[in-house]
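All protein chains but one are shown at their positions in the complex.
== chain A ==
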């Protein structure tokens, strides 16, 4: 594991981060001593069992929660400051679209929050909707879309600020296997085009190996990093890699670490 360093331009750096949730009667230590650094333009996947705190890492890094210990630098800044500067993009497990807004207006939401005029970014929005394959659906409401389409709207929304850092929390968790593969390929293409530093939380080992430069494996109680595994495959990766023996070997190794044999 590379030594965590501060002030990575456009990168993500977590140093000794800890988080404890105060419950009724007893406290739950969600994260202990998380150190992780993602260089600019890299793709990092976090994998772990339910309740290992991987989503909490994401919520801390995107500024939705505050860490109790340690330090987090996003593009060399505090998480919320980076968010307010429009340097980050987020996509969650459920698409979290606002049902009363059309596809276009949902994609524009972050611009509005940041106080930018959506009209000035009309071409960007248009291009993003095309990028995620939803051209022609600009004025559709979320209720009229399939689950996969909604998830793609969420990804377009995450990209609308042209983020330097992209946080994705199981963005394809609710999709079926076929669609998921398709979206993995799309995401790789989008990531290559935008060059954003990406942190992906996922349940799927194959998804992590296909997409990431490095796979971070976490264990629960308390949530901690147990291993970081480099993925050596060349880019761009072809979907055919999913049936490659070397791919399977790496997946098996990660599964072993994941299931406790670290």
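Please note the rule applied: contacts are C-beta pairs under 8 Å (C-beta built on N, C-alpha and C of every residue); 3 or more make two chains touch, one makes a residue touch a chain; residues count from 1.
Convention: contacts and distances are computed from a predicted model.
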Answer for the undisplayed chain, UniProt naming, from "Urease accessory protein UreD", "Fe-S cluster assembly protein SufD", "RNA polymerase sigma-70 factor (ECF subfamily)" or "ABC transporter permease subunit", is "ABC transporter permease subunit"
Selected from A:92, A:172, A:191 or A:210 as touching the chain missing from the view = A:92
Per the touch rule stated above, chain A touches the missing chain via residues 23-24, 62-64, 80-81, 83-84, 86, 88, 90, 92-94, 96-100, 109-110, 112-114, 141-144, 157, 161, 167
